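Contents: one structure, followed by commentary.
The other protein chains are all here in position, but one chain of the complex has been omitted.
Moving on to chain A:
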Amino acid sequence: MKFDISYIADLARLYLNSAEKKRLSPQLKSILSYVEKISELKTENIPPTFQTIEVKDAVREDQVGSKQKLHQKEALANTPSKRKGFFKVPKIWEV
C-alpha cells in the first residue's frame, strides 16, 4: 500500500503544514493497519449495505412550497464576499 499524504491532501483540497503531515502520516498508517482487519473476512458473495432502510427514489412535485423559500438576501447572509446578489469569487481563468 502506497500512502502519499501530500497527494491525498491535494485531492481533498486541504492545506496541511509539514508538522501536520509528519504527525498525521504515522497515525493514519496505524489506523489503516487496524481497519485492514476486515480483509480477513470472505465477502465474495455478500452484497454491500450502503444504507439500512428500504427507500426507493423519493419523488415529489417539482414545486417550491412556502416552507422551502430561501430569499436571495438570506442565502447570501453568511458569505464573506458578494456582489449584486451573487457570491463573488476570484476569476477562474485557465490557459
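Simple rule for what comes next: a residue touches a chain if its C-beta (ideal position, glycine included) is under 8 Å from a C-beta of that chain, and two chains touch if they have at least 3 such contacts; residues count from 1.
Assume contacts and distances are computed from a predicted model.
The chain not displayed here is annotated in its UniProt record as "Glutamyl-tRNA(Gln) amidotransferase subunit A", chosen from "Xanthine dehydrogenase family protein subunit M", "Phosphoribosylformylglycinamidine synthase subunit PurS", "Elongation factor 4" or "Glutamyl-tRNA(Gln) amidotransferase subunit A". Not every partner is drawn; the one left out touches chain A at residues 3, 5, 8-9, 11-17, 20, 23-24, 27-28, 30-32, 34-39, 41, 43, 46-53, 55, 58, 60, 68, 70, 74-75, 77-81, 87, 89-90, 92.
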